[in-house]
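Removed from the display is one protein chain of the complex; every other protein chain stays in position.
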Amino acid sequence: MIVVMGVDSKNEEIEAVKNKLENVGFKTHLIYGVERIVIGAVGDKRFLPSLSLELMAGVKKIVHIMNPYKLVSKEVKEETIIKVGSATIGGKNLTVIAGPCAVESEDQLMAAARLVKASGATLLRGGAFKPRSSPYSFQGLQEEGLKILKIASHEYDLPIVTEVMNTKTVDLVAEYADVLQIGARNMQNFDLLKEVGHIKKPVIIKRGLCATLEEWLMAAEYVMSEGNYEVILCERGIRTFETATRNTLDLSIIPLIKETSHLPVIVDPSHATGNWKLVAPMAKGSLAVGAHGLMIEVHPNPNEALCDGNQSLTPENFHVLMGDLTKIHNLFH
Amino acid sequence: MIVVMGVDSKNEEIEAVKNKLENVGFKTHLIYGVERIVIGAVGDKRFLPSLSLELMAGVKKIVHIMNPYKLVSKEVKEETIIKVGSATIGGKNLTVIAGPCAVESEDQLMAAARLVKASGATLLRGGAFKPRSSPYSFQGLQEEGLKILKIASHEYDLPIVTEVMNTKTVDLVAEYADVLQIGARNMQNFDLLKEVGHIKKPVIIKRGLCATLEEWLMAAEYVMSEGNYEVILCERGIRTFETATRNTLDLSIIPLIKETSHLPVIVDPSHATGNWKLVAPMAKGSLAVGAHGLMIEVHPNPNEALCDGNQSLTPENFHVLMGDLTKIHNLFH
Amino acid sequence: MIVVMGVDSKNEEIEAVKNKLENVGFKTHLIYGVERIVIGAVGDKRFLPSLSLELMAGVKKIVHIMNPYKLVSKEVKEETIIKVGSATIGGKNLTVIAGPCAVESEDQLMAAARLVKASGATLLRGGAFKPRSSPYSFQGLQEEGLKILKIASHEYDLPIVTEVMNTKTVDLVAEYADVLQIGARNMQNFDLLKEVGHIKKPVIIKRGLCATLEEWLMAAEYVMSEGNYEVILCERGIRTFETATRNTLDLSIIPLIKETSHLPVIVDPSHATGNWKLVAPMAKGSLAVGAHGLMIEVHPNPNEALCDGNQSLTPENFHVLMGDLTKIHNLFH
Partner (left out) sequence: MIVVMGVDSKNEEIEAVKNKLENVGFKTHLIYGVERIVIGAVGDKRFLPSLSLELMAGVKKIVHIMNPYKLVSKEVKEETIIKVGSATIGGKNLTVIAGPCAVESEDQLMAAARLVKASGATLLRGGAFKPRSSPYSFQGLQEEGLKILKIASHEYDLPIVTEVMNTKTVDLVAEYADVLQIGARNMQNFDLLKEVGHIKKPVIIKRGLCATLEEWLMAAEYVMSEGNYEVILCERGIRTFETATRNTLDLSIIPLIKETSHLPVIVDPSHATGNWKLVAPMAKGSLAVGAHGLMIEVHPNPNEALCDGNQSLTPENFHVLMGDLTKIHNLFH
């Protein structure tokens, strides 16, 4: 930590800051500059109480040198590879999670599972509990949806990814799902993060709509600090001033995550763009920038979908896309 | 709803759109323009399934004319005024909710309560369950904190505002608190919104860091659609590119809410700015633009606070501020 | 400047960084931490060439301690007060610049000038050269507009504020105007900033729609570094994800500027909100947070305005607002 003080700070002000730091175990170093005095403080600040140094006389600002996360960091581990049923996520494996936005019926989901499997998807997605911005919209089939997912999973040997929305239903969802998903709007639902940290199943954490990289990694740190190390990050677009696309897919975060963390990172171009015409190009772009995989909405019949039909691919378009994705993946592996 | 189609759309494409709309009860009107054909659709879309009209041949875009909310709207009610213990929120009343970020001990909270009461605060705030971005930070005294709040509330006749973080603890928090607070990061935790919709106590909904006005109002609609009509909105800053302040306090949303909704709206300048020096000017600005009140962090000794000391006012500064706030309030009431 | 290096950096890597810094005149200080090595570098980096330190082996990141600006800084001067004709801007003076978006005709401008003067405005605004997002929109009366402004200025003893849009017309505009305005979209038109730095008239610099405080102050630094010290900052809203208001008026930047710089700062609520109903509350809020003044659009007949009628006040509404503004100003001065 660096404490920046005015060049006209009094000796007793400087001493007070040094003492406060040294009292909690930091070593301090003093540097006198032309316009500022800098106190370098060496130590581990993660477990310390708030020091409120900004409030001390003479202090201009505090600069943190170290990142606030540890377990997610590349300095701890080179690479995390996660095995779940027939699928392997991370490393050189191409992961494609596909399926409808919501489980609507057994017929719909079985058709979706059969088609995405045939085209090469490695996991099946489908929402049983749906976070909807309106209380008047379809909220999902709930436990019935989970049961249907299980049937499709067995039939087509596809591990299931599905969302868990609150602390009360973590056990229920974990009973059926192979991978639990934390939605973008719950990325900083800290109690939910702790709860899935106790489950022995992989967790996908979608990036919050206005989450910085640091906050997103801290959400993963929450899960890992409770003992669950199988975390997958999923970029799904951030909120910006641009309204021509639903969200702005932040692909440059992908290579940066790969520099910073050992966790696998995938991309959801369907929710990011909200527009099926943009899904294929953005899926291809995601692999070209280095993502470990994709999560893509596919519906047997998008124009009858109960939610998000406009961003769902038809089985035919998904099939063509899978061919292109394989080509790009092969180019660099 | 307005469906915009290309001027070269075929008759059967136009008919297909009209039929889909009429089948679910809309009346349609056709307008032929120079470069576009427009279908106006009259009806209530709130309870309808997704129509996926964008996917139909010839359709260029869909424009929604009506807002997706109803119960929060000024068209339903002129003004909501909420009575809670000795306090009245909304209308011409000046509401000032003050107290420390977190309940740290009985001594700390009793001191805080005594001082804010003496300066004129109308409700007492204090966190028992704390949402922290790091799993390694102080997470609050939990139920013990709630008990301390209750003691202070009785002693100083100040109704309590405290945060509830998950669906499992709604009943526990409601047992002690007079007003439940939904934090910014939980603004779209829809299951939590539904749960507090069943409680018979007022709910403060803080605006999410990247929530639009519409999404914020929809969060209130969630609570109200479950039967709890006592909702208070609290602006606490949004996330922008500006890093000189922690968040950007969006004061222009206050007069806009007062045009749009009947719900009381208050401002939290402490979390928005993260800097105690900006709290007083922004509190004064909040009343000048028309807010019904404020939520302000006050700590008996900010430089020993366990969280957010840098944004907390000293009791002395709070006292001076209350004088200024009263002057501004009197100027316009 | 702080150079952060990995704890496993080799001695020769550390030496290389130290040498590069010392070769250009910095003194260096080395601090060994548990997980990082930090090199503190003392010196004035403003006039140095780019050092590309990030590219050197072992370097993790560079942290700048000093601000890049100097002349605008409060460390140089306590307060700037600008006299222009009958008006004084800065200090305890209340500045209200009012008038129509565009000069449309002599009749229109004379009526506007008469009315705003009668209500207490201290300067007259009016666009002769208009930056319009569409090439098909009204582009202003140009030199004829300047002449009309001059006539009104003489008639009503109101100094003129008007926008200059390009380097070619700086001399022409300066011939007529008392205060030159740099529009938000030209805030980083560096050649234009240099050019107005040679003029002996005050300059208002509107904040760019996505300008950080630092960039905005650097724009002022550009003008001042050419010798023109009479600069006024004008907040006019920034671009965020919120679409319910045209822009998000960032009032918390006002008290922060007053901590950071000696320059006067005013607010333009008309362009920020784009909605006349929000102009009065936001004008009052601006004074309550400490702005030195306001720039407000007033049109004798808004619903016949050639541009931005929707954000213009009627003379009657402006008159009422001036009364409220005076009350708030008096409350704190």
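Note that the chains are named A, B and C in the order they appear, and that numbering of residues resets to 1 at the start of each chain.
Simple rule for what comes next: contacts are C-beta pairs under 8 Å (C-beta built on N, C-alpha and C of every residue); 3 or more make two chains touch, one makes a residue touch a chain.
Keep in mind that what you see is a predicted model, and the values were worked out from it rather than measured.
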| item | value |
| --- | --- |
| Candidate in contact with the missing chain, chosen from A:Q108, A:T273 or A:Q311 | A:T273 |
| Candidate in contact with the missing chain, chosen from C:S73, C:T88 or C:N166 | C:N166 |
| Option touching the unshown chain, where C:E15, C:E54, C:D157 or C:E175 are the choices | C:E54 |
| Contact set of chain A toward the excluded chain (per top definition) | 210, 212-214, 237-238, 240-245, 248-256, 259, 269, 272-273, 277-278, 281-282, 284-290, 324, 327-328, 331-332 |
| Touch list for chain C against the chain that is not drawn | 46-47, 49-50, 52, 54-56, 68, 131-138, 165-168, 185-186, 188-192, 194, 209-210, 215, 218, 221-222, 225-226, 239, 276, 302-310 |
| In chain B, positions touching the absent partner | 2, 4, 29, 31-36, 38, 40, 42-44, 63, 65-66, 75, 210, 239-241, 243 |
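Operating definition for what follows: only the chains that are shown with their structure count from here on.
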| item | value |
| --- | --- |
| Centroid-based (C-alpha) most distant chain relative to chain C | A |
| Per-chain Cα centre nearest the global Cα centre, belonging to chain | B |
| Distance from the mean Cα position of chain C to that of chain B, given in whole angstrom | 31 |
| Rounded Å distance, chain A centre to chain B centre (Cα mean) | 26 |
| Separation of mean Cα positions, chain C and chain A [Å, integer] | 38 |
| Multi-chain contact sites of chain C, meaning residues that touch two or more partners | 210, 240-241, 243 |
